[in-house]
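For this view, one protein chain was removed and the others were kept in their places.
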Amino acid sequence: MKIKKNLSKLFILLSCILFIVIVPMFFEGYSLMVINLSLIYAIITLGISVMLGMGGQLSFAGLAFMGFGAYFVANFCSGRLGFTIPTLLALVLAPLFCGIVAFLLGLILLKLKGTYFTFATIALVQVCFSFFTNYRPLFGGPDGISEIPSLSVGSFTFSSYNQWFYLSVGILAAVAIVVERIRRTSFGRSLASVRDNDMAALTLGVNVYMSKVKAFALSGVLGALAGAMYAMQGNFVASDLFAYNNATQFIIMAMVGGVNNTFGCIVGSVLITILPEIFRSLERFLQLFYGLAVIVLMVFMPMGMAGVGSQFAKKIKKILGINKLKRSANSTHSKGVSK
Amino acid sequence: MGLNVIVTVLLNGFAMGMIYALIAMGVILLIRAIGVLNFAQGDLLMVGAYITYALQVDMKLPLWLMIPVALLCFAAVALIFMFSIYWPLRNASYPAAIIIATMGASIVIKEIVMLIWGGLPLRMPPLFSNPETGGGRLLTIGSVNLQWQLIITGLVGAAAIGVVFFLFEHLYAGKMLQAASQDKFAAELIGIPTVITTAATYIISISLACIGGYMVGPIFTVSVTLGNLLLRAFAGVIIGGLGNIKGAIIGSLIVGIIEAFASVRISTYKDAVIFLVLLVFLVVRPQGIFGEKIQDKA
Partner (left out) sequence: MSDILRLEHVNKHFGGLHVSNDLTFSIKTGQVTGLIGPNGAGKTTLMNIISGIYIQDSGQVIFDGKDISQIPPYTRARMGIGRTFQAPRFLQRSNIRDNLLIGSDLSEQKSFTKSFFTRQNMTFEEELNRYMKVAGFDIDLENDITSLTYGQQKLLEIVRSLLSHPRMILVDEPAAGLNNAEIENAMALINIAAKENGIGVLLIEHSMDMIMNICKEIVVINFGKVIATGTPEEISSNEEVITAYLGKDADD
């Protein structure tokens, strides 16, 4: 068992290193920017992983929080309010601010259960989109907000796509480690119990409602972080990114990769962002194939690619003949008890 | 606002509300029968609009022939949808998988329609058209002018919904469907095959949406953006009470009327108004206007 776990850890580590080494060697300009975007999107997808994968709550709100984060940076850093704050400070404050907003919203919205909650998050996305598009003083209206400065730390400014690549990888890695860690804390297990059996959760001392609220706040933090990075990398924010259709995109990314698997979510985000660029030549058939692929993936691997991966790992383990490590001592009844 | 404006806005709201109600009813039938939130229901409405456009404008079928052919096509679409999206996934361990598959279906449907009919909006003639201008005819009562197409939309919508209600409340087949939706296992035991009841539910649900598409085509134009009407129907479903068909119809009408008035007063924030009302509803009365506390299947 240990061996399998270490094997998959090794596999993940190796593929990450390979990714970091190879990508800057072969990609530049536009294609590197797309890869950077996919890494930023992966942060939102991890927020969905926390909500849906760990907590079983289907939420579209990640996109709205991404909007908050992006417009937060746009307003405070571009100088359109008449003053600016340092970009690094904004990168920290935006998630913090949105985390608080998400927490308060969560207190209200998570009084709702299941499908009701999902509907509420759709409504939230719609309301936010409507304001982003129409309210010029804060969101610049349909033209968006431009001239957002890139992130600078001290005297160093992240200006090239190359620099942004390493920055995005770094932040994403940090987020991924935090999320993976949370999965293994008492909070992660509380969420799992909320997802699988809320009655059992209650009798095991889990405050179901507050667990969901906290997860929602966390997804708000991650959404805003991604939004802030998006605004700084592209130096521009416009409302069309925050339309409802794009919210489904992030959920698809999470589900395709494997919603309850940190690495799977990242792979899902990267693939779904990059593949359309690779298959540009399909032109008008591109979206069709994308949609078909989503359906086929759900039919044949509802647990996403990570689900297939773990099944594959189990098979390998069988082939290698690694026996189960028994934990407890045999007792008198141990054999022949099971039906 | 003058009388003319108020009546026109009310009628507009009522007609659009009926369209939302047709989508909403289908959504609820599916939630009740199989516990799945269908994110492609709006796109199926759009398919209905294109099918009727093809039959009426491209093939120039007369109305008496067009209606039965269209209904057959709707049923075919429903069966294809069911057997490709729902059936393979009905036992999936993650319920979200089916929901995501319907999101995928939403994309596929849009793209197929674009491949066949192109991305440009198509003009569909209204049912009672003015032979001289080609536009819709008006019904004039005193100083008030009403569009026939809106009136017909309201009536047809009400009739379609009425037929489904009659089916469920008074016919044996309808009772069978309801029984099956409550307990599939028990229904199988007394000899009601799940395949048939599920298929029937899909046919009814998707035909309702398609009829909505036929009605709405002349009001707007026939284009893929018709799929976005789904979100309004969702709002109606919540306001009325998830799982409650009567509530959803009234909720949809409320959404239609709010929308109609909002577009006169504050048209840019039309969407925000509808969904803010929805959020307020969710928080203040999550069970909706008519909903009792029900078990959430999805």
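As written, the chain order gives the labels A and B, with residue 1 at the start of each chain.
Here is the rule we use: a residue touches a chain if its C-beta (ideal position, glycine included) is under 8 Å from a C-beta of that chain, and two chains touch if they have at least 3 such contacts.
Bear in mind that the values here come from a model prediction, so they are computed numbers and not experimental data.
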Touch criterion as defined above, residue of A:Val50, A:Ala64, A:Ala192 or A:Leu292 at the omitted chain: A:Ala192
Candidates A:Leu138, A:Ile171, A:Leu202 or A:Ile274 - the one touching the absent chain: A:Leu202
Positions on subunit A contacted by the hidden chain, ascending: 1, 4-5, 181-182, 184-187, 189-190, 192-193, 195-197, 199-208, 260, 324-334, 336-339
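Assume only the chains that are shown with their structure count from here on.
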Parts of subunit A lying in touch with subunit B, wherever the complex brings them together: 52, 58, 108-109, 111-116, 118-120, 122-124, 126-127, 129-131, 134, 244, 248, 251-252, 255, 259, 284-285, 287-288, 290-295, 298-299, 302-303
Complex contacts: residues of subunit B adjacent to subunit A: 31, 37, 39, 84-85, 88-89, 92-94, 96-101, 103-112, 114-115, 231, 234-235, 237-238, 242, 268-272, 274-276, 278-279, 282-283, 286, 296, 298
